[in-house]
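Removed: one protein chain of the complex. Kept in place: all other protein chains.
The first chain written gets the first letter, and so on, giving A, B and C; residue counts start at 1 in each chain.
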Amino acid sequence: MNDVTLKLKPARRERLADVLYGQILEQIASGQMAEGAKLPSEAHICRDFQVSRPVVREALMRLQADGLVVSRQGIGTFVKSRPSDKLTSLAASAEIASYLRAFEPRLALETECAGLAAMRRTKAQLNQIGEALAALEGAFARGETGWEEDFAFHHAVAEAAGNELFPRLLEELRDILSGSMRMALGLTRQGSDDRRRRVLEEHRKIYSAISGQNRDLARLYMRYHLTESRARITGSHGDL
Amino acid sequence: MNDVTLKLKPARRERLADVLYGQILEQIASGQMAEGAKLPSEAHICRDFQVSRPVVREALMRLQADGLVVSRQGIGTFVKSRPSDKLTSLAASAEIASYLRAFEPRLALETECAGLAAMRRTKAQLNQIGEALAALEGAFARGETGWEEDFAFHHAVAEAAGNELFPRLLEELRDILSGSMRMALGLTRQGSDDRRRRVLEEHRKIYSAISGQNRDLARLYMRYHLTESRARITGSHGDL
Amino acid sequence: MNDVTLKLKPARRERLADVLYGQILEQIASGQMAEGAKLPSEAHICRDFQVSRPVVREALMRLQADGLVVSRQGIGTFVKSRPSDKLTSLAASAEIASYLRAFEPRLALETECAGLAAMRRTKAQLNQIGEALAALEGAFARGETGWEEDFAFHHAVAEAAGNELFPRLLEELRDILSGSMRMALGLTRQGSDDRRRRVLEEHRKIYSAISGQNRDLARLYMRYHLTESRARITGSHGDL
Partner (left out) sequence: MNDVTLKLKPARRERLADVLYGQILEQIASGQMAEGAKLPSEAHICRDFQVSRPVVREALMRLQADGLVVSRQGIGTFVKSRPSDKLTSLAASAEIASYLRAFEPRLALETECAGLAAMRRTKAQLNQIGEALAALEGAFARGETGWEEDFAFHHAVAEAAGNELFPRLLEELRDILSGSMRMALGLTRQGSDDRRRRVLEEHRKIYSAISGQNRDLARLYMRYHLTESRARITGSHGDL
């Protein structure tokens, strides 16, 4: 495993793409680039930001995957939806891409955790999930972001999966998850009542599926919750 | 997050269940408990091993999930298949359960990695996967276990997923994975030619699906490979 | 394939279990059996309804899967949630089980359709889905059940999957689907504004994921929609 040089390169390219992603997102969030506006060409962006073509492509690909821009073949790339302008006050622009990337391993790991928890949870473990849910509702009622309660909820589900490696892997992601949750819930705190209601309902459904020992339902509701959380950050559903 | 006391308890229960799992497995592998033989009752095992009922249940549940025993409601638990007696010479009996448990997060994470790699791999990343595959074939040809080459293969797939968190999570599991792979490939080295051919073919199919940018195929072949690897350890398919 | 006799038996058992399912459901919906009430024992039900043990078990298993009753090992089976009493005015009680069963092949087929439609839909096909969505909104605004518009929506998604076998299979289910949709949307028409809003939002998200060519999202939103539709019929989420 002497691939040190090779491993550094993609890491650096990712970071550059993150910085570029963040700067374009910042301009969209601030309204400098309005919805429907056409982005500069790839060649232009390369020149302006002094980065290589693969870096630009990766940043644009991620912006498109996040529903922020849309690319029309042969015509160009256009602003599709505008995230909240509060987003860039809650996280450094270069970190937003990295926070969003955390949803990929989370989807894989936590969907599995939720399904296993539905099959294996003890009563004590179910109570822990229920307590974290109640704590999250309390935090929302007090006008707090509730990110620690949110993390405790997801951690309790991982514990209930009955395999100590799942909470260990979640711990490994703790730093990036706490940043991601603070950003997401920071937006929710400043958002509509409807938005807070949805966040709580999504958690409640996960709890209820695990309580009812329904594996398919637990997997579905966890996947739905994580997907919607991500969409709430990028604003691709409007303020929901 | 002041759940320190509660978190220790399940961890300790898991370790006890691992020890018990390993000891029963050892007796099955050595032939002391023959195929078809009936295991002592839960109450008996509690007394003999001085452990609580939940510990016994967890150990039996895992033995059943691994296809080693089968439980017939109201009648008892019976030995179903016998793993290679070499198994207990390749790993301490208390570690085998823990190595097998590593397949759960691996299935979730690596299936996702394989699918993303099929969509995002660069040429350089594909070459790395191909080189690890060639190195594994070389190791097998030289009569080595090839576990480092195997780990390099799976690591290269994680790199190719284009999200630095995937290789980071695999690194977090490196210790347990290296033990697990050494055990699995140790058995394969001493097994039949057909067994080695299958291990290589499974890796080759993953490579080929990622090379062909076929996401569904890459996910399926990774899932199949990990599932078969686990079954080869517990012997639930015979010597294959 | 000379299994005519064997095939008839399970079919008949299913019908008997459907009748029994419907009668128990009727008593729960009407309030004759209140939430928390204990059901008679299996042996009792066998005697009262003059049916065999497997028929009773199947009916109870389905009631539990639908979230209507919960079984506590060694204690008995209890009423968990009460569907709307309007349910039994919208469908004959023996048909309800059969309508609910249609969700199993629908989940498998339509999740696949939605994913393929996201990858392959032509502009004309996307327009058809959009028109069916608009028609459904219109029907709701006029206070109609909108089941034909609902069927047209799902049929248009199947058409957009680019494989003529998918709409053909949906046509094969048309009779049972129309009964199922009439029942589901009949409840929704008499339900809360919030309930109608949810039904429309679920359809809108499927359309939007197919429009945005996001395969994973299209699959998730279709699976979520069908799962929630089923839960709205059995009332396992309350009136939502």
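Miscellaneous remarks
Methods note: a contact is a pair of C-beta atoms (placed from the backbone, for glycine too) under 8 Å apart; a residue touches a chain by one contact, two chains touch by 3 or more.
Given the structure is predicted, the values throughout are model-derived calculations rather than measurements.
Across the whole complex, the hidden chain's contacts among the shown chains comprise B, C.
Considering the full assembly, C:R101 is the residue among C:R101, C:R196 or C:H237 that touches the omitted chain.
Within the set C:N163, C:Q190 or C:Q213, the residue that contacts the chain not displayed is C:N163. Take chain C: the residues that touch the chain left off the picture are 1, 3, 6-7, 10-11, 14, 54, 58, 101-102, 104-105, 107-109, 111-112, 116, 122, 124-125, 128, 148, 151-152, 155, 159, 161-169, 172-173, 176.
Panel shows chain B; residues 67, 70, 212, 217, 220, 223-224, 227 of it touch the chain omitted from the view.
To be clear about the criterion, only the chains that are shown with their structure count from here on.
Chain closest to the overall centre, judged by the mean of its C-alpha atoms against the mean of all protein C-alpha atoms: A.
Mean C-alpha position of chain A lies 31 Å from that of chain C.
With centres defined as mean CA coordinates, chain C is found 38 Å away from chain B. In chain B, there is no position where the chain touches two or more neighbouring chains simultaneously.
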